[in-house]
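Note that one protein chain is taken out, while the other chains of the complex remain in position.
Lettered A and B in written order, each chain numbered from 1.
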Amino acid sequence: MKRHLLESADLDRADATLVLDTAAQIDQALAGREVKKLPTLRGRTVVNLFYEDSTRTRISFELAAKRLSADVINFSAKGSSVSKGESLKDTALTLEAMGSDAIVVRHSASGAPHRLAHWVQGSVVNAGDGTHEHPTQALLDAYTIRRRLGRLDGVRVVVVGDVLHSRVARSNVWLLTTLGAEVTLVAPPTLLPVGVGSWPVTVSYDLDAVLPKADVVMMLRVQLERMTASFFPSAREYSRRYGLDAVRMAALGDDAIVMHPGPMNRGMEIAADVADSVRSTIVEQVGNGVSVRMAVLYLLLGGNA
Amino acid sequence: MTVLIKGARVLGGEPADLLLADGRVAEVGQRLDAAGATVVDAGGLVALPGLVDLHTHLREPGREDAETVETGSRAAALGGFTAVHAMANTDPVADTAGVVEQVWRLGRKAGLVDVVPVGAVTVGLRGERLAELGAMADSAARVRVFSDDGHCVADPALMRRALEYVKAFDGVVAQHAEEPRLTAGAQMNEGDRSARLGLAGWPAAAEEAVIARDVLLAQHVGARLHVCHVSTAGSVEILRWAKSRGVQVTAEVTPHHLLLTEACAESYDPVFKVNPPLRTDEDVLALRQGLADGTIDAVATDHAPHAVEDKESEWASARPGMLGLEQALAVVVQALVEPGLLDWAGVADRMSVRPAAIGRLSGLGDRAHGRPLAAGEPANLLLLDPAARSVVDPAALASRSRNSPYAGRELPGRVVATFLRGEATVLDGKAVR
């Protein structure tokens, strides 16, 4: 493992598998026990440095660190020195001077975790940067797929929605293909990046054509403000062409699962009855997120003083 | 002051002596002698006419923490320049005779290069109505180049009027070609890398569409157009087509677009953030070819100093731009001379003769630039050691800023001396003041 987790490309197949295996062992070690806490990172300090509001990701990392007995500091950019104009670099150096061993960073600017890693000695974990990557989300998605389907090699994953602006899509493309899955991206052409042709994926504009062969359908959140920028004409048209409803779900194979990184726009990219169906892994993904983030923190922080 | 330069290879030719006296080249010949002259041994050095930059950001007035006319002038002299065009996007904007005269006076005071102010095309660079172009042209600063650089004159009707209006005083509009609606939020060249890095793309078409529009407008109204910092292969094609049709269009390319590619963005280090963005290998090759065959007329630095805090940040919030004055010639040597695309005469043409002509500096008598190194001409020249190589150390730069994209890179050539009207501004590779 590298010192930082900045993007999925930091993980080769062996590293990615190690993270998933470690998460599985942690799940097993903690299953059914009263004290859901391990002493592994006692005396280590993990800072959650969040420049964007993301309660669910922040809580997931916080819980992961606490279950490993690390001290956790939540640093939200709002109402702090950051809103008074302090630079990312100064904030990072300040936190490190206070003794942080790892910084978990969420930032609206793509590449902000890379810059951070350049300035600090400790480990940096990317918890989502702009429209670039969100590697722990991809790890928990891969973990969820492996638990449900028993494998990743050769699994056909269809990712549907706003790929252009999605860090979840990017991280999943690189991680899932590293792990041997076959990824198909489905979106209106306006929501696919120019240059997607160089990615190791298949691209389709037709959701109905790809659903019957899918093992996994991963729906991405579509933000309504994209509509005003003419990425698509209306919510209704988007939903009709790219939303997953019960009728489309019926076209899926028997064992196929439906995923969503959350938060969902019910009725937009995913119908409520689909989100709540037995195929849906959405709640499971949240739980798996804690285990996977524990694995990441253990592997990054456990060894190096 | 009388200076005798011994054994310089003028434009890379056979060694000759040059005698500089009273601001002019008094004599060029073999075994010259002059009593009391300061002798400069130029054995092995190449003599080129003093370089002329069409595109320099000196930041004064307004951002003197990033650069001043004086520090920028010193950087220019060290790069072998004897004249620089100071861009108008200062604070206040150089959109009145008052501001351009202030910049011009500061340049005179520094006295290291001729600082030639560029006037804004529109008031406040806002792209809404024309600035008082004639007043700037008639001022002591004698403005001939007008540009909203940093912003595109995007309104086609306004661009047409600007092109027409400056004909009255032989001016030229230097367009920053960027269709703003296609580059909202753009961070880097749009393509495979931007897709992967999650940085909003700046499509080549946003530059090429404006160049195509503007060459048609220039042709229609019979005006001169200059295109700033051409960055794509497509732009070169359009310029080639326009020139073949007789359009009065000239164009410049920056040193960084001749050497660096979008691959630099992979580090997310904003020192590589620039507008227009670094492009692909194919674009770099097309730009080199375009400069070599004359489709692109000039190398212009787009020297853009930025304070540390404006660059030591996340990519998206960093300001675009990079330093260029002190390494421009070295980059051209590496990108064009060493591969055999341009000889020394070609370098002189693209970095001195043609930019001076575009800025209408060639016919200024005593104060002319871009003239041949011949007896009777103003003694603006530089001496280059083409065999020297050095690693760029930003801390050693004369610019007040440190945002050099060449930091840590080894580049060829060293400017040993620069003379402005016969006076040394640089000697032994150091600024005289």
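The rule is simple: a contact is a pair of C-beta atoms (placed from the backbone, for glycine too) under 8 Å apart; a residue touches a chain by one contact, two chains touch by 3 or more.
One rule holds for everything that comes next: contacts and distances are computed from a predicted model.
Protein name for the hidden chain, per its UniProt entry and selected from "Bifunctional protein PyrR", "Glycine--tRNA ligase beta subunit", "Biopolymer transporter ExbD" or "Molybdopterin dehydrogenase": "Bifunctional protein PyrR". Shown chains touched by the undisplayed chain in the intact complex: A. Checked against the hidden chain, the listed residues A:40, A:204, A:223 or A:277 yield one contact partner: A:40. Subunit A residues in contact with the hidden partner, per the touch definition given at the top, are 1, 18, 21-22, 25-26, 28-29, 33-35, 37-40, 68, 298-299, 302-305.
Definition applied: only the chains that are shown with their structure count from here on.
Residue ranges of subunit B in contact with subunit A, taken from their complex: 187, 190-201, 203, 267-269, 309, 312-317. Within the complex, the subunit A residues that touch subunit B are 87-89, 107-112, 114-115, 118, 129-133, 167, 170, 193-199.
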